[in-house]
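There's a structure below that I have some questions on.
All protein chains but one are shown in place.
Every chain is named by a letter (A and B) in the order it is written, and numbering of its residues begins at 1.
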Amino acid sequence: MRKFKDNFMLGLLWFSAFLTVAVLVVIVGYIFFKGFRLINFDFIFGDYSPVGHGGIWPMIITTIYTIVISLIIATPIGILAAVYLQEYAKQGRLVRVIRFATESLTGIPSIIYGLFGAVFFVTTLKLGMSIIAASLTLTIIVLPVIIRTTEEALKTVPLSYREGSLALGTTKLQTLYKVILPSAMPGILSGIILSMGRIVGESAAIFLTAGTVAAMPESIFSSARTLTVHSYLVTQESGDIELAAAVGIVLIVIILVLNLSATFISKKLNKADY
Amino acid sequence: MSATTLERNNKGTEKFSSNNEQQTTDAKIKVKNLDLFYGEKQALYQVSLDIKEKEVTALIGPSGCGKSTFLRTLNRMNDLIDGVKINGEIVIDNENIYNSSDVIKLRTRVGMVFQKPNLFPMSIFDNVAYGPRMQGIKNKKALNKIVEESLRGAAIWDEVKDRLKSSALGLSGGQQQRVCIARAIAMKPDVILMDEPTSALDPISTLKVEELIAQMKKDYTIVIVTHNMQQAARVSDKTAFFLNGEIIEYDETDHIFSMPKDQRTEDYVTGRFG
């Protein structure tokens, strides 16, 4: 009887794993199968046109804009916030409040961020539906990611480095940028790369703050659409699965490259002495 | 520029001493009725002791008796720990170090070598030059000179002179510890604190470090924590025996080891203690 139960459970485990892998393989396979015919130089580097499948260069540029702007703001703030929490703050009420806020931000769904961005950045700050409004919204979305990964990275820096440096009559600030941050760099970098993935994958918040204009943005104050939003819109509006899948391929490749470089950086830099 | 810069610390302290009228004894470090608490827990009880200039003082005692805690009060490394409270006074060069707010200056005058070598993940040169650089010395020649002198002073110059630019973490444990000593010497301190500096080293490296301490005595006031009775007997002029946060006996090393006054000291130095 026990034997039977064991075998049954074992079968269930194999079956679940098989199912998971099969489903995921089918999804990725389908997207590649459906979309690969569209992928060529003109598709990626061409201008968008509403007839046919159009190029996606404007969407790539928009995506890059959102990544760069939001990370330029979120990275220093996130790193310094993590530094405060790990290196400066005395455990107490204030730190608990900050931690609670950071965790809560992680749990807020992106559509709520979108609502907030639409009323605060777009309307109240009068930025309009624009790349900058979306980027500022994204800044808040990735801030907790950067704070958390930086905190983890700082935790791995041995206390003995801090003591060794401070005992030489250096200030905390000097110790921070000469010893602690360089040692924590691999972890911080992979956190930043993960945030890029988060930004690339984001749709609802951007949809409500950057709008859907399918053209090369004139400036960061223009409305524009990112790759992910593009993939959504062509499916929703024209049912063009082929085009959506082709954009999907580009997105998957971007995520793949980001993941590989995050893994590479953390492995490579961790092994090296400096 | 280099020579004047190198002497700045000594000059600074001398100047301070001569300004001070009420010079009573010739002790370099005077500790009076020192109590230390980690939060609610008291770790040091009414510790008083005078340490003479250019002598080696050994601190011995069973594990957890407060040796490290006491040593770390001398350069205020305990400031790094939340919730540490201190009563009593510690006077170095006639200045109460807990009244003065210039911890940076204190730590440039009172260097420290830790139990485990804690070189930074940088080159040997950068490790030794780290302290002086942080004091604002940028001149290449001056730095070269400081690094060479310090490494010579730590009796490791010949072993590393050809690989100054390679990672310090590639050295053996014993070599690393001597580079740590060089790093401390580079600051031209008056006092060097050592917390079990040889406990992580093999016997030959230990011997080298002990020889080094004997040499350094002519330039520096040294306070060393050790678990090794022979080491205390070999390297120190004075020995203080700690037990449960109190000094039980403090005397010439010869006296402590040959005719201790307190039964507990005798039990400890003869190895009859737990």
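Annotations for the structure displayed:
The working rule: contacts are C-beta pairs under 8 Å (C-beta built on N, C-alpha and C of every residue); 3 or more make two chains touch, one makes a residue touch a chain.
Here is the rule we go by: contacts and distances are computed from a predicted model.
Only one of "Fe-S cluster assembly ATPase SufC", "NADP-reducing hydrogenase subunit HndC", "Phosphate transport system permease protein" or "Xanthine dehydrogenase family protein subunit M" fits the UniProt record of the hidden chain, and that name is "Phosphate transport system permease protein". Checked against the full complex, the one of A:165, A:228 or A:266 touching the unshown chain is A:228.
Of A:156, A:171, A:219 or A:238, it is A:171 that touches the chain left out of the display. By the touch rule set out above, chain A reaches the unshown chain at residues 2, 6, 9-10, 12-17, 19-21, 23-24, 26-28, 30-31, 34, 76-78, 80-81, 83-85, 88-89, 97-98, 101-102, 104-105, 107-116, 118-120, 124, 140, 143-144, 147, 171-173, 194, 197, 200-204, 207-208, 228-229, 231-232, 235-236, 239, 241, 244-245, 248, 251-252, 255-256, 258-259, 263.
Across the interface with the omitted chain, chain B contributes residues 1, 4-5, 7-8, 11-12, 15, 101-102, 104-105, 135-136, 139.
Keep this in mind: only the chains that are shown with their structure count from here on.
Remark: chain A and chain B have CA centroids separated by 48 Å (rounded to whole angstrom). Against chain A, the residues of chain B that register as touching in their complex are 75, 77, 80, 82, 104-108, 111-112, 114, 116, 118-122, 130-131, 134-135, 167, 169-170, 180, 183-184, 187. Every residue of chain A that touches chain B in the complex is listed here, in rising order: 90-91, 158, 160-171, 174, 178-179, 182-183, 273-274.
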